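Only one protein chain is missing from this complex, and each of the others stays in its spot.
Moving on to chain A:
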Amino acid sequence: MFNESSSLGSDVADRRNKHVSFKASNKSHTNDFSNNYIHSGSLPQKHVTNIENSVQGYPKLQKLFELKDRQIAQYITTPFGCRVDIDQMVPTLNHWIQNEKLTFDVVMIGCLTDNQFIYPLLTQLALDRLVSKPGFLFIWASAHKVNELNRLMNNEGWAKKFRRSEELVFVPIDKNSPFYPGLDQDDHSLIEKMQWHCWMCITGTVRRSTDGHLIHCNVDTDLSIETQQTRDGAVPSHLYRVAENFSTSTRRLHIIPARTGIEKPVRLRPGWVIMSPDIILDNFAPKRYKSEIAKIGNCIPMNNQVESLRPKSPIQKV
């Protein structure tokens, strides 16, 4: 049916190509992408028009992203990998805390894969000693798992230390994506699951209006859609980008308590220490890391151009 009509359409178009009337229709049109999915199988998110360049149309924001990218790239440590079996993660991290006196300002836990051992990690680890204050915690998991973590995070001890601040979502572009949460579909699921969730938590005190040297608010959004370039590993760069753009800190740690296998390698990221049983390089040395941090400083310094471009809270009248 569709093929017939579309070929008919192009015939008509060819015939009157010379004097086809391109008169604009005066009726406006809106698409129903959910209805279209039922009939064509093309997922709604595929029709978002700024997937590849999210700030398309906003030159100021584009400039801001470029500047921040450049600045972040200036103040980075060597990409570090730390290959540790899942059951050795907590002892290793405890060793870092107690013996090496290491702390991080940005800690990301989990990636876009099922079978993550997040709960045991969160309950066994002295997370409040690993994350400095103020510090930022990002926990990525399937929507189902994030939901399960609710109980832990509502527990008073936890909620006092880490305030849940934003819920982030990552959406793969189609079902062939390596990030399609296929195993998350269970019999109870009423609607096909297409997303990964992340809790962003803040510990310590930061104020959006006055702590511009620590955080840049409202630069990124709480939604990432998979792009063409991000298919080559277990962690799409969006996940790192959001954290890097938000916090100006240079001390960043990513813990992946899951086996991701050889099809989805865990790659290194400049400026991050990545702990995973499947990281491709095992080069982390606390001493070297500390000396590098000492050289570049704990924070990316303020930059006037970035300051003038980034969204800020309106100045309160006294």
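Couple of notes before you dig in:
The working rule: a contact is a pair of C-beta atoms (placed from the backbone, for glycine too) under 8 Å apart; a residue touches a chain by one contact, two chains touch by 3 or more; residues count from 1.
Everything below uses one rule, namely that contacts and distances are computed from a predicted model.
The chain not displayed here is annotated in its UniProt record as "mRNA m(6)A methyltransferase", chosen from "NEDD8-activating enzyme E1 catalytic subunit", "mRNA m(6)A methyltransferase", "U6 snRNA-associated Sm-like protein LSm8" or "NADPH:adrenodoxin oxidoreductase, mitochondrial".
The hidden chain makes contact, of the residues A:Gln74, A:Gln88, A:Asn147 or A:Ser308, with A:Asn147.
Of the listed residues A:Glu192, A:Asp232, A:Asp282 or A:Glu307, the one in contact with the hidden chain in the full complex is A:Glu192. If you put the hidden chain back, the residue from A:Ile38, A:Ala294 or A:Ile315 that touches it is A:Ile38. The omitted chain makes contact with chain A at the following residues, 1, 5, 9-10, 12-13, 17, 20-40, 43-45, 47-50, 54-61, 143, 147, 150, 154, 164-169, 171, 182-183, 185, 188-195, 197, 200, 202, 208, 215, 217-223, 225, 242, 246, 311, 313.
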